[in-house]
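Removed: one protein chain of the complex. Kept in place: all other protein chains.
Let's look at chain A:
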Amino acid sequence: MLQVFSKIATRNPHRFILASNPYSSNYRTASMNSNEMMEAQGTVSTEGNHSRFESVQSTPDIEKKYVHRVYDAIAPHFSATRFAKWPKVAGFLDSLRPGSVVLDAGCGNGKYLGFNADCFFIGCDISPPLIDICAGRGHEVLVADAVNLPYRNNFGDAAISIAVLHHLSTDARRRKAIEELIRVVRKGGLVLITVWAVEQEDRSLLNKWTPLCEKYNEEWVDPSSPPVRNQSNIVLESIAETDEHIGAVKRRNDDLKRSSDGLEDNANVSCSDSSNIDEHHKTQQEYFVPWHLPFHRAEIGGASAAALENGFAKRDDKKGTVVYNRYYHVFVEGELQRLVAGINNATIVDQFYDKSNWCIVLEKL
């Protein structure tokens, strides 16, 4: 059933901040709330020894660890499960003029490449193993970053971004990725974007996801830094839904602490204390979503052995799988529209909810 779109959400104070190991030299901050981001985009300023605003195009650690590395490790298994063509995407591709050049940004295993035999598809993805799979099927593909497409302006007739933007961890990056899709198509070109919705049709799915929250960690404040809301000190970690889960979260976080590759999870503080009460009232949009990689699949790639050793993935002996977590920022109703509102050469020509995804079709003006 199609949702009628309510007015665009004006709530924006979702401070989703990441911190890497404060003891490493690679102390980076990702972006902040929307207002600050609008001003900060493209700006670098310094406070103390740290840049306050990181480049939109630099990949935040959470994406490196819980998107890039995971997909690299699970690529063949992931690809084997990705074959069903989603009717709405199929319909969009079938509607394109014959001879269209279609750019698939974040093409994954290439499920949609070549879908319309009258069009020429070029796919890109940030995961080399997934691109290998596409290339093996004879598709025209390259390894590239959806936030920074290596294409000149106005070349494509259409672009698609299917289940991609929800892996980007800041508002600024999500907006930039949309701007890139618009930039690379011609005037009049169409862009289809689909993302996972907060409003899942199967609510029980959320029980399998790990909600993530933000928390200060005061002892990491550098004495020379500005006081209190120093962006760089906010930590991303799991929250316990109930007291019963707190023990489990603490144990899980202790496991995660064993990460030894220099990119600490820092997920060593439970979110149960009172300073996080506010967080629970906001719409939860940040999650780890598990991927169960069967043991026999894990043998094939050595990545899983290393991941288990680092505490980056865990064994589920009951299911016989190595469990990876994938980072998701699931979208609320109206959020895609809000992101697009700031792009003055794009107009919305269709918008809908389908199978737990928010979808939008844009036309470049």
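The working rule: a residue touches a chain if its C-beta (ideal position, glycine included) is under 8 Å from a C-beta of that chain, and two chains touch if they have at least 3 such contacts; residues count from 1.
We take it that contacts and distances are computed from a predicted model.
A chain of this complex does not appear here, and its UniProt-recorded name among "V-type proton ATPase subunit F", "U2 snRNP component prp10", "Aminotransferase class I/classII large domain-containing protein" or "Multifunctional methyltransferase subunit TRM112-like protein" is "Multifunctional methyltransferase subunit TRM112-like protein".
Contact with the chain that does not appear here is found for just one residue of A:128, A:211 or A:290, A:128.
Looking at A:101, A:289 or A:359, the residue that reaches the missing chain in the full complex is A:101.
Checked against the hidden chain, the listed residues A:55, A:200, A:337 or A:356 yield one contact partner: A:55.
Although one chain is not displayed, its contacts with chain A can still be listed: residues 42-44, 55, 57-59, 98-99, 101, 118, 120, 122, 124, 126, 128, 131-132, 135, 140-145, 148-152, 155, 186.
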